[in-house]
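The complex appears here minus one protein chain, its other protein chains still in place.
Naming follows writing order (A and B), and every chain is counted from residue 1.
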Amino acid sequence: MDMLTPMGSETLDLPFRPPKPRRQGLTLVIDSGVPAGTLADIVESAGDFIDLVKFGWGTALVDKALGRKIAGLREADIGFFFGGTLFEKFVYQDRFDDFRRLCQSHNCAWVEVSNGTIPLSNVTKAEYVSRLCTDFAVLSEVGYKAPQRSAELAPKDWVECMSQDLEAGAALVVAEARESGRAGICEADGQLRCDLIERILDSGLDRDQIVFEAPNKDLQARLVRRLGPNANLGNIAPADVIGLETLRLGLRSDTLLVIEGDERARYA
Amino acid sequence: MDMLTPMGSETLDLPFRPPKPRRQGLTLVIDSGVPAGTLADIVESAGDFIDLVKFGWGTALVDKALGRKIAGLREADIGFFFGGTLFEKFVYQDRFDDFRRLCQSHNCAWVEVSNGTIPLSNVTKAEYVSRLCTDFAVLSEVGYKAPQRSAELAPKDWVECMSQDLEAGAALVVAEARESGRAGICEADGQLRCDLIERILDSGLDRDQIVFEAPNKDLQARLVRRLGPNANLGNIAPADVIGLETLRLGLRSDTLLVIEGDERARYA
Partner (left out) sequence: MDMLTPMGSETLDLPFRPPKPRRQGLTLVIDSGVPAGTLADIVESAGDFIDLVKFGWGTALVDKALGRKIAGLREADIGFFFGGTLFEKFVYQDRFDDFRRLCQSHNCAWVEVSNGTIPLSNVTKAEYVSRLCTDFAVLSEVGYKAPQRSAELAPKDWVECMSQDLEAGAALVVAEARESGRAGICEADGQLRCDLIERILDSGLDRDQIVFEAPNKDLQARLVRRLGPNANLGNIAPADVIGLETLRLGLRSDTLLVIEGDERARYA
């Protein structure tokens, strides 16, 4: 694989990582307001590992460097979208058409639709997916941001919401974990809801269309151990892009033995 | 409001944020030793949201980029000061006059006075406020850094200390939470001491002169929900400036519904 050859990997057996544009092993980065120069710096040295960048929640309206950031991402063939909370804000104020125009004005190829914060049924959310997927590739997020509300969403409901969104035309569905890793697919104490993960994986949905948010190293390691090097992972902090790539390749303690084929290490 | 108009906010109802120089809705950033280029980058794209930068504790004596950082802040009309611990260090070594000279040599407009670490009564601290406020605008910090000592400071004592400092001439009083959010106005487990906050708000002191340290997103969100978009908040990490601005504007899940007027969400 070209991106690793310069530095010694020719002598190690490493898992195959498909080059961009890829359908498996996606890394979705979240920009929570990182300085533009830092983002550019990361894109320069780790852009091959980044598939999409999310401008988290409503930061796109506040960040004066947005235009500069978008230009840099375009140049590196990295897609981008605005966080689902911004969609919800516009919907809550009954300004859905303005949201569409905002995304068009930035030439967004991707948009995210969610109901993590405002009262919005999944059926209605799926209708928004339909309305947007004519103009954009749509990411649809499933799961709530309030830990208790999220915990009450049963595994079968998760799968049903994901199915509805995919049937409505979503290109990718994202399983919520927030930036904290303490809601959605995680318990309030940060533990992964393993039963939920297994239910989603057993659902028959196309795994390539599912992205799991994994905002910290423990979640990333657990999901790589369970799903393999080419897990689709989201809410990756810019500073964690290189670290995640090493987890995928078995170049960090947390996944080394599993990637080497030691099954006892898989559920550690 | 000029700073938001470029990017779609003209179509959203957002809370009013006064432009700089402002008396309400202050954001005080803490520099814990951030690289100079990163700080410059943040100031460039988010400088409108930053009112003051504190060079945390004694970093000013160690950071070789201090001069370059100060020059950049001046250019962006952002005030700065040295952390109160530096004041305490000089006082502990009986070198108060040297502290004053140090601040003068950097043309500091602001200085911070505190007794969070060394044994120093509030009465004596207030005398230092008096002595410094002839030459500088003085921030006076109330609260201790040791969690247990801090917990023993009763709400009425906090209010009394704040009153003393303001009467002595402090321009702003800062309620301590450390960089950890685990002392001062917070319990050792990170919870906000709500009774203390309410007692301070009910004290009759001028709220515009009170700054609450809020070093993490949960504290920022709680204080914005309680105090509104224009809460005065301190110890904001440089990387959180944009995130805090979205919390103030209701563009992030944690405050969206409250800013939209949903009272049930206020105490969540």
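The rule is short, and it goes like this: contacts are C-beta pairs under 8 Å (C-beta built on N, C-alpha and C of every residue); 3 or more make two chains touch, one makes a residue touch a chain.
Everything numeric in this text was worked out from a predicted model, so none of it was measured.
If you put the hidden chain back, the residue from B:13, B:75, B:98 or B:152 that touches it is B:98.
If you put the hidden chain back, the residue from B:37, B:155, B:190 or B:228 that touches it is B:37. Checked against the full complex, the candidates A:105, A:191 or A:253 give a single residue touching the omitted chain, namely A:253.
Looking at B:12, B:60 or B:78, the residue that reaches the missing chain in the full complex is B:60.
Seen from chain B, the chain kept out of the figure touches residues 32-38, 56-66, 85-86, 88-90, 92-93, 95, 98, 101-102, 105, 116-118, 145-146, 178. Remark: the residues of chain A touching the chain excluded from display are 3-4, 6-9, 11-13, 37-38, 41-42, 44-46, 48-49, 217, 239-243, 245-246, 249-253, 256-257, 260, 268.
Please note the rule applied: only the chains that are shown with their structure count from here on.
Between chain A and chain B, the centres computed from C-alpha atoms are 34 Å apart.
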